[in-house]
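Take this structure, written in structure tokens, and hold onto it; I'll ask about it next.
All protein chains of the complex are present and in place, except for one that has been dropped.
Up next is chain A:
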Amino acid sequence: MLRSTVLPLVDEGALGFRGEDQQPMDDLSELSRDLIAVRDSRDRAAFGRLFDHFAPRLKAMMLRGGLRDGTAEDVVQDVMLAVWHKAGQFDPHRADAAGWIYGIARNRRIDMARRRPLAQPDEMPEIESLEPDAAQIIALQQEARHLADALARLAPEQAEALRAAYFDDIPHSRISEMTGLPLGTIKSRIRLGLERLRHELRTIAP
């Protein structure tokens, strides 16, 4: 079954993939391939490439969150070390490399600000136990690519609202306080941004 994880974006089967004659690895982004190499063979060179790509971006994310330079640098080390240790849980059916690593970074940033760590859901089962479903992996990875393209075409205020809600992970009520805009306006900008993404992803899908 092809499950669209990002949003109810694409109808099942609409992408026209036939799983059995596709090689999912060919369709993965280089980053997701590197993450799978870390997962399956503890590949240090692949991890080095992930570090080179993500570490400066993660540092920028932490600096945006108000951390000082030295702390941001330490948090990036923690996040990437967690990527190395938790790689066994990376499942390309459910996430691309950027989304999965972002999730780890988001939790780390949250725990920096809390008295006790945020309770976490059960870990996903280790990936060996699942049959890879090529169609789903390809669809999810394509969605991730299209999502990134579509984000670049959003109206600035929609992009900014999504950035505050999904990248800085600021609660909607707090965005409203910070911007002085009514909560309803914030929510509708986020909703419009998501709608627009959904529409873009439909029209891009081959």
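General observations
Please note the rule applied: a residue touches a chain if its C-beta (ideal position, glycine included) is under 8 Å from a C-beta of that chain, and two chains touch if they have at least 3 such contacts; residues count from 1.
The rule we apply is simple: contacts and distances are computed from a predicted model.
The chain not displayed here is annotated in its UniProt record as "ChrR family anti-sigma-E factor", chosen from "Extracellular solute-binding protein", "Protein ImuB", "Acetolactate synthase" or "ChrR family anti-sigma-E factor". Only one of A:Ile36, A:Val76 or A:Ile137 touches the absent chain when the whole complex is considered: A:Val76. Among A:Leu28, A:Met61 or A:Ala135, only A:Met61 touches the chain left out of the display. Residues of chain A in contact with the chain left out of this view: 3, 5-7, 44, 47-48, 51-52, 54-61, 63, 72-73, 76-77, 80-81, 84-85, 94-103, 105-106, 109-111, 113-116, 118-123, 143-144, 147-148, 151-152, 162-163, 165-167, 169-172, 174, 197.
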